[in-house]
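The structure appears right after this line, and notes come after that.
Only one protein chain is missing from this complex, and each of the others stays in its spot.
To keep things simple, chains are lettered A and B as they appear, and every chain counts its residues starting from 1.
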Amino acid sequence: MSSSKSVLSVRDLKLYYRTRKGVVKALEEISFDLEKEDTLAVVGESGCGKSTLARALVRVLPRNIHTYEGKVILEGRNVMELNEEDFRREIRWRKISIVFQGAMNSFNPVYKVGYQVAEPLIIHDHLEKKEALKRARQLIELMGMPGVFADRYPFELSGGMKQRAAIAMALITNPEIVILDEPTSALDVLTQANIINLLKKIKNEFKLTYIFITHDLGLASELANRVAVIYAGKMVELSSADIFYTQPKHPYSKGLLASVPTLSTDRRPEFITGVPPSLIDPPSGCRFHPRCRFAWEKCSSEEPAMFQVGKDHLVRCWLYGDGK
Amino acid sequence: MGWLKTGSPKPSAGLKGVLREVLSYKSAVAGIVILLFLIGLSVYTVVTIPLPEAIQAWRSSEAWSRNPRNAQPEWIELFYGRKLPRTITVSLGEKASEVLREDGTLSVSWVIHFNYEYDDFPSEIIVFFNSSFVEKPVVDIYWIRPDGDEILLKKHTLRRPDDRLYLSNDLGLELRLERLFESKIGKKPNFTVTVEKGLFSEYSQDPRVLKGLYGMRFETALNKSDVLNAEVVIYGTVHGLAGTDHLRRPLIIGLLWGTPIAMSFGLTTALLTTALGLIIGTISGWYGGKIDTIIQRIVEINAVLPFLPILILLTTFYRIDLFVILLSVVVLSIFSLGIKGTRILVMQIKSYPYIEAAQAYGASNMRLILFYVIPKIMPPVVPGMISSVPGFVFLEAGLSYLGLGDPFLPTWGKIISDAQTNGAFYKGMYYWVLEPAFMLILTAIAFALIGMALERIVNPKLKEL
Partner (left out) sequence: MNSEGRLLELEDLRKWFEIRRGFLSSKVSYVKAVDGVTFTLDEGMAVSLVGESGSGKTTLGKTIIRLYEPNGGRIIFQDRDVTHLKANDLKWYRRMTGLVQQDPFGAFASHFTIFRSLEEPLLIHNTVKSKEERAEKVFKALEEVRLTPVEDFAYKYPHMLSGGQLQRVAIARAIILEPRLLVADEPVSMLDASVRIEILTLLRRLQERLRLGVIYITHDLATTRFFSEWALIMYAGHVMEKAFTQEILRNPLHPYTRALLTATPEPNPENRNRFKQVPPGEPPALIDPPKSCRFSPRCPRAFDKCFKEEPPEFEAASGHWVKCWLYERSEGK
């Protein structure tokens, strides 16, 4: 299923952390392909590994890494083989950039916003400071902010404005892929809607490919044309957004969708009982089986693979194991 | 910042957990071992040398008359590689002869012997008499060298029954010995012939200890009822574990007693200042407003007040003993800058949701402070307290050094002060300064090591260092 058109292919990405309590199996068997101008929403509960995936792709990782392997093929080249220096120089921010969760709080309070937006240019492209600042100001205006905001300090900007600046910072080096890690999680509903509108606009303008990490399925549907559901460090469903939102297959995906309260329908939201498992000692077989309404013996003993249930639709569940 | 979790990561709950973690630091284990040693030393000292006894002994000069003056510790030999003289004490004992003379007096003589096998000369020779007499007797004292030579030391008229004969100070003897040396080797020797060297050296150009059996003869005429006894003390240059000072006092007593004094002073002051600072800081941070303003201004004023001069002023006005010093130090340190830290911590904790929750179910301010706030600030406070102990130990030593310490107690600072006034370094008596300094540093290191480990445990950010 790996096609030549894809800009990013991830194969069997695996990431373990070492902690005092044991090895945390944060990510396992993560595989997906992204085509140009795709938006892949990666959804899941907190601690499922979705933020870890974002960080693994740009290799911004903590020190206590135990295992970090698999293939990340970017424009036909496995970037996992690059050393840290080459990765920094050629990939991070050049090809893939990221808007971190709470990025608006990550500005350095003593530098002007414009300079901080321009900094990747100065570092990566060795651009003259003046030129870089000019580009930063243009980009800030494109983000729907007055250009004078470039000369302000972070504390002089509201949360929504800082988030726009953070997005500008991710775009300044013209990357092809932008990872958005909960880019609106601390913002108000109206501000969030404005930021999402902005993200849609610049996606069209810059022909960007997004990886959109979120826990909010409603918000995910605002951007995504494809959805990946992660549960306990493993991808359990990967499909197009159109199919996912109408006919989710995995019991966990169904549960998640059912738990979203809606304004437009009278459907009463439901909930999934139980708590997500520990990633140090995950359950045998399917990791979701202790919370699954449809689980039978096989689910607790054997681990399901990703079964193809339709065009571009993969589900990690024994319910679909024979239907290939 | 919503994600900032207020419940600090608790590695392992309870005292046991903390202890286990402390023991995982090698430095902390070393600190604990040193501390246990110091505590053991303190207990041993307090039990074996009760304080009144120690003070009395420390203050009397008589008790130590048989000790050499400014003697080095015995283990110093290890560095010299020579056998340094210990103190030799010989009593007259049995009379050697007794002859009744015509005038009714008795002509008496004593002979005593001792072996001298050291590689260095003694520091001093004193004869302590202990006699009773009607008429002042004249005692002739002879020196018998291992080579058989006999030298008249002195014809000494006893002035008092407990008269002392300071042979080392006898200039006449010194001159006679110098002449003796000149005649024996045919020219002036290369060294000043002191009494000790004159008596114990070979007849040679340079001073060389003549080892062997020495003797002394005492001859006198006594009335029948008269009694004469004497003790000859040939003082060595080394004494005991720690040596002696200018008043012949064994430093070991000062060093030993200095331990419990320093430890209790340091710990008590640290405990009191920390506890009081904690309470004041908590009140300041919790209530805010005017109380806070007043307390903060006091702290700031206190911070610019010269601590030491005030302490000196206090100690000149009041009778100085350790308790007064302790009290003054505590009073002057209560409003320390540490209060600012506590205050900020309390203000931070005050804004935590769990405090608000407790207010919502009706917890009183008192309850909140005691059960909700103080237990939360203890983790950073305890290591801080332990780390502050050395400072107070040094302070007490410093005050003693300045002559502002307790005048009765033997303390490390006082020993250093004595050493200083007696020019210990100038005279090469390093042990006098280094021994108390070593004890001070040992104490400081013990508390610092434990404090640092605790600090790392409660403040995980430091763990990576």
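FYI, a residue touches a chain if its C-beta (ideal position, glycine included) is under 8 Å from a C-beta of that chain, and two chains touch if they have at least 3 such contacts.
What you see is a predicted model, and the numbers here were worked out from it, not measured in a lab.
Student: Identify the residue among A:V10, A:V99, A:L217 or A:L279 that touches the chain left out of the display.
Tutor: Considering the complete complex, A:L217 is the one touching the chain left out.
Student: Which listed residue, A:N64, A:N108 or A:S158, touches the chain dropped from view?
Tutor: Checking each option in A:N64, A:N108 or A:S158, the one touching the absent chain turns out to be A:S158.
Student: Per the definition of touch given earlier, which of A:V23, A:A241 or A:A305 contacts the omitted chain?
Tutor: Here the residue in touch with the unshown chain is A:A241.
Student: Since one chain isn't shown, list which residues of chain A touch it in the complete complex.
Tutor: Given the touch definition above, chain A has residues 39, 45-46, 158, 160, 188-194, 196-197, 200-201, 215-225, 241-242, 244-246, 255-257, 259-264, 268-273, 275-276 touching the missing chain.
Student: Taking the full complex into account, what residues of chain B touch the chain not shown?
Tutor: Considering the whole complex, chain B reaches the absent chain at 2, 5-10, 13, 352-354, 356-364, 367, 371-372, 375-376.
The working rule: only the chains that are shown with their structure count from here on.
Student: Could you grab the centroid distance between chain A and chain B? Build each centroid from C-alpha atoms only and quote it in angstrom.
Tutor: Each chain's C-alpha centroid was found; their separation is 68 Å.
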